[in-house]
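See below for the structure under consideration.
Only one protein chain is missing; all other protein chains are in place.
As written, the chains take the letters A, B and C, and residue 1 is the first residue of each chain.
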Amino acid sequence: MIISLALAKALLNEAEKQAMSMGIKEDIALVDEGGNLIAFHRMDNAKIAGIDIAINKAWTSVALQIPTENLVKAAQPGSPSFGINTTNQGRIVILGGGIPLIYQNKVIGGIGVSGATSAQDIEVANAAVQAFQNMTYTWNNK
Amino acid sequence: MIISLALAKALLNEAEKQAMSMGIKEDIALVDEGGNLIAFHRMDNAKIAGIDIAINKAWTSVALQIPTENLVKAAQPGSPSFGINTTNQGRIVILGGGIPLIYQNKVIGGIGVSGATSAQDIEVANAAVQAFQNMTYTWNNK
Amino acid sequence: MIISLALAKALLNEAEKQAMSMGIKEDIALVDEGGNLIAFHRMDNAKIAGIDIAINKAWTSVALQIPTENLVKAAQPGSPSFGINTTNQGRIVILGGGIPLIYQNKVIGGIGVSGATSAQDIEVANAAVQAFQNMTYTWNNK
Partner (left out) sequence: MIISLALAKALLNEAEKQAMSMGIKEDIALVDEGGNLIAFHRMDNAKIAGIDIAINKAWTSVALQIPTENLVKAAQPGSPSFGINTTNQGRIVILGGGIPLIYQNKVIGGIGVSGATSAQDIEVANAAVQAFQNMTYTWNNK
């Protein structure tokens, strides 16, 4: 399964609705299974630093096949992945808010959210992931 | 005037409709007056090289305050801007398809399109610019 | 269809056999549909500059969905794609020897060869592409 632009827009829309309901402004990116950008939206007044961070959170979630949240502890000094964020020309982001999109046990893309606290970024990303899972559940059970 | 995400989406939508009517697939980016990305959409099966090119065409149009098409001749060997595309860490794109959005004589953003021939990219970008001008004309004459 | 490492090795092997039969030494890279490296082999005494060139020829063929040979004329001064090789952080290679692997009208990967003349690099890449087409023809006609 390949993520279409139409699906990407629908998922960004879910994330934006979630952010609005929380009163926050986010940068939101969606990449394909190769880590290449499909769509990006910066909500009004969201941080410009978040452009790179959102895109690279999405990339990291695909490139490492894990939520970026998993790296928060793992990349601390003394922890097993300390230093991973200086590999890949700095594209690895060790902040929460990047989550892979998984379909039939395969990473087929990823979403990255940046702009608020990591906890909020994760919540916004999860809204899109939940919507994705609901859609794919429907497809699988038609 | 600041380009909202809602306006950016509307302009990308115009560009996508134009590309679809031409039977081509495009990468389309929209940046603000600081050259920072507001929105990006990659149409299904559009070239992944076009991600960087579209974003940087939009950036170039704002950063140099001209359509990137103007650079095509100017950046040829022997011409006044020869070499400009290796400045700014290679962000300057000297291919047509990046056009600034101008409001009351001020560049307030730019659109960049990549994926087809330069002539086609320009046509797609122009569809968004035309829509922008129609909207702003309406605002100014209310 | 996804290119497995086993398939990638078989295709590199075809390219290496071709290069050996021509008495030349090549750097040979194979990337997936996202442009990400699957396999790379540098033949004994092949040029080290060719490491980057082969990998990025393969990437370019996927990212632009064309053989890199097509860029040779197009990227000359005065031609429509002049300047394209300074986009994408210099990853676009405008020398022949990068060829996309196409299956059912979709680019599913690419091979890049560097180390000899462009004509020779293309011949070596084509040996792998031909082998790929023979394999996929067999699959489709089983």
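Definition applied: a contact is a pair of C-beta atoms (placed from the backbone, for glycine too) under 8 Å apart; a residue touches a chain by one contact, two chains touch by 3 or more.
Everything quoted here is computed from the prediction, not taken from an experiment.
A.B. asks: For the full complex, can you list every visible chain touched by the one that's not shown?
C.D. replies: It touches the following shown chains in the full complex: A, C.
A.B. asks: Out of C:Asn36, C:Asn70, C:Ser118 or C:Thr136, which touches the unshown chain?
C.D. replies: With C:Asn36, C:Asn70, C:Ser118 or C:Thr136 as choices, the missing chain is touched by C:Asn36.
A.B. asks: Applying the definition given at the start, please give the residues of chain A touching the unseen chain.
C.D. replies: Touch with the absent chain occurs at residues 34-35, 60, 62-65, 77-78, 80-84, 86-90, 92, 106.
A.B. asks: Could you please point out the chain C residues that touch the chain left off the display?
C.D. replies: 2, 4-5, 8-9, 16, 34, 36-44, 48, 51
Heads up, the rule we're going with is that only the chains that are shown with their structure count from here on.
A.B. asks: Nearest whole angstrom, what separates the Cα centre of chain A from the Cα centre of chain C?
C.D. replies: That gives a centre separation of 31 Å.
A.B. asks: Please compute the C-alpha centroid of chain A, do the same for chain B, then give the distance between them in whole Å.
C.D. replies: Averaging C-alpha atoms per chain gives centres 26 Å apart.
A.B. asks: Could you check chain C for residues that touch two or more other chains and list them?
C.D. replies: 34-35
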